[in-house]
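The structure under discussion appears below in the form of structure tokens.
Only a single protein chain was left out; the remaining protein chains are all shown in position.
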Amino acid sequence: MSDVILETRALSKHFGGLKAVDSVDMSVREGTIHGIIGPNGAGKTTFFNLLTGLIEVTRGAVLFGGRDITGIPPERVAGIGMSRTFQNIKLFRFMTVLDNVKVGFHTRTKTGLLGAVVRNAAFRADETFVAEQGLELLDFVGLRKQAYNLAANLSYGTQRRLEIARALATDPKVLLLDEPAAGMNPSEKSEVMELIRKISSLGRTIVVIEHDMKLIMNLCDVITVLNQGLKICEGTPAEVRNDPDVISAYLGHARGA
Amino acid sequence: MKALVRMVQRHGTLSMLCAAGVLLAVPFLIRGNDYLLRIAINILLYSVLATSLNMINGYSGQFNIGQAGFYCIGAYTAAILATRYGVGFWLALPASGLIAALSSVLLGIPTARLRGIFLAICTLGFSEIVRLTILNWIEFTRGPMGIPGIPFPTFFGYEISSNFGFYFLILTIAAVTLFVCHRVLNSRIGRAWIAIREDELAAKSMGIPTTRYKIYNLAFGTFWAGAAGCFYAYLSSYVSADSFTLDEGFAILCMVLVGGPGSLIGPLVGAFFLVVLPEMFRFLAEYRLVIFGLAILVTMHVRPQGIAGGGVFAAIAPDSEEPAGKGAAS
Partner (left out) sequence: MNYYLQTLVDGIAQGSIYALMAIGFAMIMGILGLVTFTHGEVIMIGAFAGFYALTFLKTGIFVALVAGFAAAWILGLVIELICYRRWPKGPDETWLITTIGVSTVLKSGAQIVLGTEQQLVPDVYTGFWTLGGVRILHIQVFMLVVLFILSAGLWLFLKKTRTGLELKAVSMDKTAAALLGVDVRRILVIGNAIGCALCGVSGVLLGVYYNSVHAVMGGSAGLKSFASAVLGGLTSIPGAAIGGILLGIFENVGVLFFSSGWRDVIAFLILIAVLLVRPSGLLGRKGAEKV
């Protein structure tokens, strides 16, 4: 059994009286693809926001590689080895595709103002490293050809792939994907699935939120099911599929909607 | 227009040389005409000021409307250093920039972490406070009397005392400003600023300490305004708080907005137009600021990205491996 790399203990977020995330315990093992599913409003994105420090934790703890990182400021999350994508794509729209990825290398380079002005050896080394690695990453996600286009001009599906490339640029041990296949057609979806497998095969741990059941069942080693902020089930896809609580949560939701 | 832009991009170095040639030739062509030389100096001076503001508003997306305050701090720093401590121009120049940058850090610490709008109002207030402080702190600044008698700058023993000389001085300052800005924008730091402008939350998630970088950006931008202030002090040999009202700040802002924020060339175009326009219609001199205000409104309604901003200038890129222009910073 591999080690647990990301763990939450009784993690909770309350907005006033609303318990968006309620005492969730979850352990993500290194090298796995871990899915998080649940009906709309189950607290999945809030859960991600708690992991990455974007919102304040009400109670509980987040542990990364055994170290307590609860309440870490979001800008330090990338530095410790965790990176994410966003449900509503958040690219740097008026930057080129390559520059988007280059920004991802921020924590891995050190050039200061003076170096940038005089273009000293350290600066040039940094820039070469960033450009080469950036293009390689774009190759990896299949965007090399569009490296010098504006991110804003990419199609929807392509933007999602760019966001993944940008997140990878921080060299994360754990990659958090928030609905990476949302709004995609079936062929794009299978491409993304392929991409996620490829990332996983390189030894990175992946936590993925997704609505598409088929995708998540095919992809994940372990699935956590959230409903109304509570964890109602955790297990392999087969276990989750047959869990009565999960079925009722989803059916109930379907009936409600 | 598009063809011209293409050409400029394809032959970058050549066009730069052409521009440099023209800028160097201009003073010789109008040497005897002090009026025209003064206009040329003003265009360059406002180019530096507009570029300094563009670094902030155009690239990190912070909204500073009180650049005149930092300009003023630079001018007074130079004036006080020169008249009271006998500091020469070449030392006063970076000192003025640094003092302006330092004061922007003091302003940025409480405001940069808040929503952009706070910075906007606080810079406005700050600019006004700088002016009021200078008017009231008479022992230090001579208040409403201003500081006269700033000596001429010297360059290796030569005294720069004519408009002809001042033209080359400000041309050098402008060139250095643009060069440094261009280099910084095309580095990790510049990319971080643009990322913050585009999406602060995503920038944070990429590991950029956004508050620190916003303050950093503020300091970088205001540094050049401070340096411009130093030049202004030496140019007019007299400084007074009246030259640095909020209107002056709006004029600089207007140049950036009309010229095109977020492009290096935009503020230059804006400075050119908004210095030349009131001169061409001298009977409208009184209406200078009305024209500026209207220019902002017309720009927002007709071409919100500014004359030289966005569109063909900011980001044209063919589907190829060749970087077009200078990426985001061109």
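Lettered A and B in written order, each chain numbered from 1.
Assume a contact is a pair of C-beta atoms (placed from the backbone, for glycine too) under 8 Å apart; a residue touches a chain by one contact, two chains touch by 3 or more.
Computed from a predicted structure; not experimentally measured.
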{"item": "Touching partners, among the displayed chains, of the absent chain", "value": "B"}
{"item": "Residue among B:Gly21, B:Pro94, B:Pro110 or B:Pro148 that touches the chain left out of view", "value": "B:Pro110"}
{"item": "Candidates B:Leu14, B:Leu29 or B:Val290 - the one touching the absent chain", "value": "B:Val290"}
{"item": "For chain B, the residues touching the chain missing from this view", "value": "61, 63, 65, 107, 109-111, 113-118, 120-122, 124-126, 128-129, 132-133, 135-136, 200, 246-247, 250, 253-254, 257, 286-290, 292-297, 300-301, 304"}
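Everything below uses one rule, namely that only the chains that are shown with their structure count from here on.
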{"item": "Residue ranges of chain B in contact with chain A within the complex", "value": "180, 183-184, 186-192, 194-195, 198-199, 201-210, 220, 262, 314-315, 317-324, 327-328"}
{"item": "Parts of chain A lying in touch with chain B, wherever the complex brings them together", "value": "52, 54, 73-79, 83-84, 86, 90-96, 99, 102-107, 109, 111-113, 115-117, 119, 123, 126-127, 130, 145-150, 166, 169-170"}
